[in-house]
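Below you'll find the structure I mean.
Removed from the display is one protein chain of the complex; every other protein chain stays in position.
On to chain A.
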Amino acid sequence: MSALTGSPPMARAPGERSLVQAIALALLAFSVLATAVLAIGIGPAALSPMRVIEILAAGPKTTAFPLGDVVIVWQIRLPRAIMAALIGAMLALGGAVMQGLFRNPLADPAILGVSNGAALGAVSMIVLGGGALAPVTAILGGYALPLAAFAGALTATLILYAIATREGLTSVATMLLSGIALAAFAAALMGYMAFLSDDTQLRDITFWNLGGLGGVNWEKVAITGPIMVLIVASAPMLARGLDALVLGEAEAFHMGLRVERLKRLAILLVAAATGLAVAVSGTIGFVGIVVPHLLRLGVGADHRFLLPASCLGGALLLLVADIGARLLVAPAELPIGIITAAIGAPFFLWLLMRRRDFEGF
């Protein structure tokens, strides 16, 4: 994490910043892998990092190690670590892209009601999947829930953008207030869904809303993982456009950007990333605001750096939070959303307090 908290990027020689960014990316990637190994080793049956690496290297069908250890590593903890990393990437990337789209560092899917929109979509599917929406579940199977969450996130993002941005200018106050209203409205509808649900559904909904990786297995990874990887891989396409958009929509157009197309892609990406993350693990807040902001502050705001770095930073943060969730009240497990909110909410307040230092938001 030292690369994130280094001195502000000032008074450096030209070109040095890109070197710093390359080093930060490498450092982040290494930290993600190291933390993943650590996360796989931690639990009721503790395994040393060396042991974890040996078992991973030996493959899922190895007989060189006790069967219990192999099952724990390959069947239980590895899918969970992969999912934690991917969801962290989705949350941070969704935040970074949304901030670029709204040209505002306070924009975040969880704060502005996009996550709630996704949650409403998912909850509706949980509750109505056996009844009114049964034909949809029959056709889509395991994809029904992520798709419903995506549809909810997309609807929320589109409404938010339509309200908060007029003629290419985004009003911060309108954006934040309409986000609050959207979140409340989605919460109200979710409450109604909870009212309609039976006991099992209600318990699912409650736990899932707090954010959790408890139920993750290879089946879930297989359904949403590839799409998440695709989203991470396609994010760099938006980078140069988002850089130009930093100056404003008119200025981006003057520089040759197809602004409407970029905005549509960005909205789709935010909705897909948020919808997928929410579908798997419920609403996990503040990753999308903390990670991109620290990266901008410490290393640089250039989206060609920021987008991949946010993916890695988000993965790292969620892996760490998941370790915390499993250690703090062991042998029980805290919902991971509690950890990220406990870190993120004070950070958000700090961000609001120091915003007078910078003009523009």
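Observations on the structure shown:
Basically, contacts are C-beta pairs under 8 Å (C-beta built on N, C-alpha and C of every residue); 3 or more make two chains touch, one makes a residue touch a chain; residues count from 1.
Convention: contacts and distances are computed from a predicted model.
When the unshown chain is looked up in UniProt, the name that turns up among "Multicomponent Na+:H+ antiporter subunit G", "Proline iminopeptidase", "Heme ABC transporter ATP-binding protein" or "NADH-quinone oxidoreductase subunit H" is "Heme ABC transporter ATP-binding protein". Across A:M255, A:L328 or A:L352, the residue that sits in touch with the chain not pictured is A:M255. Taking the complete complex into account, A:L247 is the one of A:A162, A:L247 or A:L327 that touches the chain left out.
Take chain A: the residues that touch the chain left off the picture are 8-17, 99, 103-105, 240, 243-244, 246-248, 250-251, 253-259, 296-297, 300-302, 358-361.
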